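Next up is a structure, given as structure tokens.
Every protein chain except one is present and positioned as in the full complex.
Chain nomenclature is as follows: A and B, assigned in order of appearance, with residue numbering initiated at 1 for each chain independently.
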Amino acid sequence: MITAGIDFGAKNVKVVILDDEKIVARGSALTGFDLKIAVKDASEMALKAAGLKLDEITHITETGIGQGSVAFAADSVSEVGANAKAGVKLLPSARTIIDVGAEEARAVKCDESGSMEDFVVNERCAAGAGAFVEAMARALEVELGQMGPMSLKATEAVPMNAQCTVFAESEVVSLIHAQTPKANIARAIHDAIAERVISMVRRLGITEDVLLVGGLAYDVGYVDSMKRGLGVEVHVPELPEYVSAYGAALVAQERAKE
Amino acid sequence: MTEMKYQTKPLDIWNEGKALRQQYYENYAKAHEKGGIRWAGGAWAYSAVPAGLGDDVWSLTGEPYGASVAFNKEFAARCQEAIEAKGFARDLCAYLRNYLGSVVLDEYVFGGKFPKPDFMWTTHICCSHAKWYQIASDLEGGVPYFCIDVSTGLIEDFNERRREYVVNQLLDGIDWLEQTTGRDYDDQKLIQAVYNECEATSLWAEICALNRTIPAPLDEKTMYSLYVFGTIIKHRPEIVDFYRKLRDEVQERVDNKIAAVGNEQRRVITDTQPPWGFLEIFRYLETFGVVSVGSLYTFSLIGAWEVKDDGTWGPRTTPQEQGIDITTRKQALEVLADWTHARPEWQHFYSAQKKSDMMLRIVREWKVDGVMLHYNRGCEGLSLNIAENRLAFKDAGIPVLPFEGNMGDEREFDLERTKKAVDSFLELLGVK
Partner (left out) sequence: MFDKFKEWYENRHDYAQAWKKQTGGKVLGYFCTYVPEELLIAADILPLRILGSHEAQDVTEPHIFGMFCPFCRDCLAQGLKGRFDYLNGIMISQSCLHIRQTYNSWVKHIPQEFSYYMYMPHGVQTPHAYPYLRGELEVFKKALEKWIGRSISDKDIDRGIEVMNKNRQLMKQVYEFRKQDNPPLTGLEAMYMVVSSQMVEKEEHNQALEAVLKELPNRKLDRNTGTRLMIIGSEDDDTEFVEMVESLDSTLVVDEHCTGTRYFWNEVEPQKDRLAAIAARYIDRPPCPSKDWPERKRFPHILQLAKDYNVEGALVIQQKFCDPHELDMPALRQMLEENGIPTYFLEFDVTVPIGQFKTRVEAFLETFALPDLF
């Protein structure tokens, strides 16, 4: 049976198409101002890759911030619910799944069947999400993709004093003026964001295995900081930003059978 | 919308309540026209005490006023800007900011100029109460101000010595009231007000206790409009009368299985004041058959409770039911202090464990499936210990939804994000 999951992220819309539980295609598009265009672009990309037409999809489930805005989705699931479902499918031993996207961080604790037991979402501050790393990369005048590899080369831990994005930016400027190597600053930025995220996840309690998903999980600097901060091994699936969409498509499989 | 299982109808007494509340704000505003007295103070104040000055003494309690301002989002925003412009931080108590902003603007949320009080009379239990009226007194050009320290701890520690500390302050307060207003104080009026307050607050507990029934005869959104009398005029005879009628009507709903929410399938409780401008969150829950049946806050900010013989909570036996004949000023104040300091919501200021225990009791006795904790940026007093309460529910295996917001400042509430979190909670409860 063919199902699809659509995840409305703050930055990108992601689509995953499943044949039973096997991923047959993915698509993504910048969220931009018009969600409808983004959904159309992302779904067309996925459909084209799968060689399918929209009406061949039995059930579509959506997740993310723009829920309800797509006429052809049958229903919706929360991101934490989708993450629990997909996370356990990708790593059967996963019990804590931490999802950090562009604007939000969230985490879910689940059982072996992928059912959610508890969840947390971050408070109203972007200092604990991907946009923070982007802003800091700009301040450092470094390509976003270089932030991670660069921070792995750090020679020293530099404390970041500022606790919010606005102050952090001026803090980075101060560090640059103080001739602090960029690699050390990059690590400080990753440590700061990991501290925010870990703080939040501690509300759930850390149950292994820990799986990192969402766009920020591409960033090896962040993954390294999380590992050090949590003091446990962390796992990252392939294409971590598609995990919520994959979870939604899995939920669609279940619901189509009901 | 899930399937309707129960019959439902609005409360018959609704309009009477609405009129009573309007009357209250009008009585205060127009008190001077009839030679009466106006005072301002917190909802936690010993409001029965100024009643000894006469029947034409009207109060404006700050927290409910701040909530009324919050309902009017345009006015609330102006109040907040006005008080921030005076240098006050925006993370302060949202009620305080709404109230003081209204004073600075010299606008009453119900129309006209802000009615300046003749004196201020309050108590200090959180970090803001005493300072609130200190500032209000300054802003109003030095209105006489009296505040009673009630930080005497848990009710089990409220022995004679500690009670005396409170009662002595109240006795000084009565002398001060006489000097400030130039009126003679009537102890008989005080005694009657004490009887009224005990009866009204016990009745409110009785009404809340009826909400143990499935389906719940009242939902919390409705209860907000009803408990409010306990925060504005808990000592007045018209409230005793109103709560008696309400109790009878709720009993009738219980007897006839009339539900607040016809599709009730899961019961939750909340904690702290809600984000007043966004009560639609409750409506959203109801579309999935989830009904909030109350909270420690709605039950016991004013409700008077005791543990009954079967070990469950019930309305507290009033002094009049116990046959206690109050004859003197001092005795009246002692009875009132004993009554006031025992309210469950007062205990939470001193112990995280006590608050968790009380909330877990409500979960058990009111047959609750999940808990919504409002991390209320507008009130640090009632948010005290909230994270520890969350851990206690987690340990007890009860689904919890913590959500962040502000009771009186809409800039700090994100409806869409909260709805998203609610969706996850609904999944946890197995209804979505």
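Remarks
In this section, contacts are C-beta pairs under 8 Å (C-beta built on N, C-alpha and C of every residue); 3 or more make two chains touch, one makes a residue touch a chain.
This one's a predicted model, so the numbers in the text were calculated from it and none came from an experiment.
Contact with the omitted chain, checked across B:K5, B:K131 or B:R183, is made by B:K131.
Per the touch definition above, the residue from B:K221, B:R267 or B:R377 contacting the chain not shown is B:R377.
Panel shows chain B; residues 86-89, 91-93, 124, 126-128, 130-132, 134-135, 137-138, 145-149, 151-153, 157, 161-162, 164-165, 168-169, 172, 349-353, 375, 377, 380-381, 383-388, 390-391, 404 of it touch the chain omitted from the view.
Think of the hidden chain as still there; on chain A it touches residues 123, 159-163, 167, 170-171, 173-174, 177, 192, 195-196, 198-200, 202-203, 205, 229.
The definition used in the following text is that only the chains that are shown with their structure count from here on.
Chain A and chain B, compared by their mean Cα positions, are separated by 41 Å. Only residues 387, 390, 394, 399-400, 402, 404, 412, 414, 416-417, 420-421, 423-424, 427-428 of chain B touch chain A when the two sit together in their complex. Considering their complex, residues 65, 67, 76-81, 116, 118-121, 123-124, 203 of chain A touch chain B.
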